[in-house]
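FYI, not all chains are in this one, though none of them got moved.
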Amino acid sequence: MELTAGLVWLLVASALVLFMTPGLAFFYGGMTRAKAALNMMMMSFVAIGTVGIMWVLWGASMATSNEDNFFQIFANPFSHFGLHNFTDPADLLKVGYAATFAIITVALISGAVADRAKFSAWTIFTPIWATLVYAPLAYMVWGGGLFSKDGWFGQTFAPVIDFAGGTVVHINAGVAGLILVLIIGNRKGFGKDPNHRPHNIPFVMLGAAILWFGWFGFNAGAAATVEQAGLIWINTLAAPAAAMLGWLAVERYRDGHPTSLGAASGVVAGLVAITPACANVSPLGAIALGVVAGVASALAVGLKFKLGYDDSLDVVGVHLVSGVVGTVAIGFLATPTQGQAGLFYGGGTSQLVAQALAALMSIIFTAVMTAIIAYPIHKFMGFRVSQEQEVVGVDLSLHAETAYEFGIGGHGGSFQPLHDLITGNAPASSQDAAPAAGKTTEAATGKESVGA
Amino acid sequence: MKLITAIVRPEKLEAIREGLEAYGVQGLTVSAASGYGRQRGYTEVYRGAEYNVDLLPKIRVEVLATDEQADDILDVIISSSNTGRAGDGKVWTMDVFEAVRVRTGERGVAAI
């Protein structure tokens, strides 16, 4: 089958959404301390690896509608295992697009546990969580399950409107982050240590920019018509623009200074809020929604200090809060032209009830399931590093690396040519191999230490 | 007058400051340093090539003090930065010939 316009757009949108996860790595990585930046970024990167592979193997199968499902909660993981048995020519494209959503949802969670999560535990947690939490929720909302028009919930209340992932992605990640924090605990010095402030704000802005760019694929990738694509595009511009101004206004009036971290955060809050609503609100509705989300999240990020849980990079304050704002706002703002109308457009309260209830049920589902997955991992292999590793920095202690080395002022050290170990030869034999190798081995005396 | 120079663990800065403030010291100067001593370093790995980092991050804290206070200040610094493990650092004092406060031009003990 020849490429169609819609499928070319899906192809592009999938690449855009995949690009968002490294964007998130920068958004988060710039917000941590310098000595934990690589680890922060690695949590996003490795999620592409683990969730990407898991999705190809059984995740796509679990989230795809077919006859063979488990109580409207997930589909048979083996019917398309390894992506075989697909018949529609466009199916692989759709699987790719869906994979990128699974990946970023998992990566989003990592912000809550910055600076202290054990990388090995995270690597194990990610594919399990994607299997037991993400894939079912995606199936329930988008795959024809519980919350869809064919599901029990959809038929009892109303089918949930969640165009691009208010519940499936943002509420889901926000709740999972909160549960992880409650299980593994706060950072040493939480709320007191000034070194917990962002080490590289331009990276945060770069991350926000990549996220925004990719979000056009995220929101509009599944647009069916020109009208819908145009509306989604405009809303994906307007809501974050408004949320940025909203967040900055809060800062201006509360703290006296509008900050760049606030601008970047506001953009993301606005993007989160418009995600479920992008195809169902008018441009003016998107502006209103953006302002509300920006203000709500700007106020919410301070809550963790009041309540004492160290959601380090505000996954709750930004993704859960603005995710709920966006999901519930649909009940008010949905325009009649795109299906069910919201309360403000004379559609009554039925959609509002459905939205609120679905948000609540997603929260409970994710909270319970995440605890069931994370608690045993924490119990048996440990989900956080030792205090000493935290003080040294997770980059060094887990990855044996430091993010930057700008010269004498940075770290330094001796080069130990342990490369012989790489290939398994003894130093003695390698000395004869080649002049340069001999030179290398000579260095192994431990005398060549330098640096600062 | 004396200049007290302490090369200590970076994470001890806060404790030292609290200690000195409690003692009544009005000012101090801090800078970055790296040290090599009995403390063992750590290993970094880049594409399989290992680097043995044994110059470890330290901070240098300097305090100008009168001869009388110098010894007390030494004690305050030591007690607030000691952990009992290698790498705790060194503190030393030196005689200062003259000191001036730039703002006012005051000299000697008045400048501290």
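Per-chain residue numbering starts at 1, and chain names A and B are given in the order in which the chains are listed.
Here is the rule we go by: contacts are C-beta pairs under 8 Å (C-beta built on N, C-alpha and C of every residue); 3 or more make two chains touch, one makes a residue touch a chain.
Worth saying up front: this structure is predicted, and the values here are computed from it rather than measured.
Colleague: Can you tell me how many copies of each labelled chain are present in the full complex, written as a formula?
Modeller: A x3, B x3
Going forward, only the chains that are shown with their structure count from here on.
Colleague: Counting only Cα atoms for the centres, state how far subunit A is from subunit B in Å.
Modeller: Taking the mean C-alpha position of each chain, the two centres sit 43 Å apart.
Colleague: Would you tell me which residues of subunit A are touching subunit B in their complex?
Modeller: Where subunit A meets subunit B, its residues are 391-392, 396, 400-402, 409, 411-419, 422, 446, 449-452.
Colleague: Under the touch definition given earlier, write down the residues of subunit B that touch subunit A in their complex.
Modeller: Touch residues, subunit B against subunit A: 11, 32, 34, 36, 41-46, 48-55, 57.
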